[in-house]
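Shown here: the complex without one of its protein chains, the others still in place.
Order of writing sets the chain letters: A and B. Residues in each chain are counted from 1.
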Amino acid sequence: MTVLLKVEGITKRFRGLVAVDNVSLEVPQGAIYAVIGPNGAGKTTLFNMIAGEFAPNAGTIAFNGERVDGLSPDVICRRGVGRTFQIVKPFPALSVEDNVMVGALLRKPDIGAAREWTRVVLDRLDLFDKRAQRASSLTLPDRKRLEVARAIATEPKLLLLDEVMAGLRPTETDRMVDVFRRLNQNHGVTILLIEHVMRAVMALAQEILVLHHGAAIAKGAPKDVVREKAVIESYLGAEAVH
Amino acid sequence: MPLDVYLNVAVGGLLTGLVYGLMALGLSVIFGVVRVVNFAHGEMMTIAMYLAITLFSVLGLDPLVMLVPIAAVLFVFGYALQAKLINSFITRPEHSQFLLLVAIAIILVNGLLIIYGPDARNVQTSYSFDSFEIGRLIIDANKLYAAFAALVVTALLFAFFRFTATGTAIRACADNHTGALVVGLDVKKLYALTFALGSACVGAAGVMLLMIFDVTPALGPAYTLLAFVIVITGGLGSMPGALLGGVLIGMTEALAGLLFQPSMKSMFTFAILVLVLLIRPQGIMGRRA
Partner (left out) sequence: MIGRILRDVPRRTLVLLACFFAVLAAVPFIAGDYVLTILILILYFAYTGQAWNILMGFTGYLSLGHALFTGLGAYSAASLFVHFGVAPWLGLLAAIPIAMAVAGLMGFLAFRFRVSGVYFAILTIAFAEFARIGFDHFAWVSGSSGLFLPVAQYAHNDLWRLRGNPMMFYYIILVATALAFLISYLLLRSRTGYFWLAIREDEQAARATGIDTFRYKMMAVMISAGMTSFGGVFYAFYYNNLFPEQVFHIARSIEIILAPMVGGIGTLFGPIVGAFVLETASEGLRVILEAFGIDVPGIKQVFWGFVLLAIVIALPEGVWPWIARRLGLKERGP
């Protein structure tokens, strides 16, 4: 199995504070990989380094066999990494369709071709009926799916999802899980997700990395990881162990 | 040229710069709290200057005495402006606020033009031509008094923000708008108060600048621009920054006027502005947003 994303020993410090400490991970092609951990564990920082928002202080990130650490977000996206934001960032005044068009135009410079592809993506994310609405008028679950649609429209090999389930009701979460499973199985998109909602993680991920205070404390299949004492302590609080 | 000349010009620039600083402080305070850029700032200052001219010609009041009533008038004007108009624009996009203030500026400039005509005016006090000599340094009495008054007003404002309950509430408002709402502060009223204080600052600065320069209605936009340059140089929202920026720009103007043609002096202030924007966009004393 080929490795699509290989992170080796990356570290990020903010004014002496170590946000991510010597973390390594390997995401195989076609996998769904989850990073979990309590608030402030450094998940989003790890994510932002992979997406190119900032460069790591140490360590390397390789995507598709090439070094990408230190490259800017737009270059990384063009290499084939799509992302969503923890606090959703659709283009508020544009219609749902135009939001996705922006993504589609990245690899399909022709307007007509981009529009066709946009409709396909909208359909995949169950947004086709809302295509004429302004993004700012959408509900939170819809806005989250719109962000995923925009990222998918850039035809990424790897999709980074930053707490895309947060704030969703259980039924909405299940719907979202279903969307990602289809994207992964039918369209071959590799997914790396940061998630708080364990229900989603357990349903989706084949492999989990647990971060705590910036360091990786456990790694493995979901079933095994949640049984580890360190994970339960850090994640659920020490009292849960007893 | 002998060194004395440079020294004298530099000191003159420093004193003028302190008054500039007070003017810019008004803009900075308003932006720091209300998050609205007052594009009518210079126009409000010219209003204060013309008020001073009227009071001087009718009552013969000394500018230093007029400072208080004129600052009070501008305070009321600023309060009304924020409470009646700008508050409803707080949530609108930046360009919408800009257009509102441009409209106000147009009305103010041309209102002054109608009342006072286009000619330059100034005031002549009994001490207009006095000066103090310290060794070989000659300081204009006008500039010294004006700078001193500017420092006093700045200190008062500083004390207000630091030591009064209302001042603290305004600072809380500036730091965390939502938080201020949650703890039950009347944000709109505090905004109006802030705009009023900023206006009072620029009003006081106007009276003092009148002791140094002539005034015409058309000067409004130029002073708005100058206030921007100073505030951005010093750091938008920083009180000491405004004062420091004022001194820096005042001295630059004075020395550039001496070394090159006076008409070229604003080129140097703009050069400083561009450098600051590129190298340290948060300003000399500002914090990165």
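Remarks
The definition used in the following text is that contacts are C-beta pairs under 8 Å (C-beta built on N, C-alpha and C of every residue); 3 or more make two chains touch, one makes a residue touch a chain.
These numbers come from a predicted model, not from an experiment.
Screening B:Ala146, B:Ala205 or B:Ile232 for touch with the missing chain picks out B:Ile232.
The residue from B:Leu99, B:Ile138, B:Leu151 or B:Ile284 that touches the chain not shown here is B:Leu99. Interface residues of subunit A with the unshown chain, by the touch rule above, are 51, 72-74, 77-78, 83, 85, 89-95, 98, 101-103, 105-106, 109, 111, 114, 150-151, 154. Residues of subunit B that touch the chain left out of the display are 37, 85, 88, 92, 94-96, 98-100, 102-107, 109-114, 117-118, 217, 221, 225, 228-229, 232, 236, 261, 263-264, 266-267, 270-271, 273-274, 277-279, 281.
Convention: only the chains that are shown with their structure count from here on.
Per-chain Cα centroids separate subunit A from subunit B by 49 Å.
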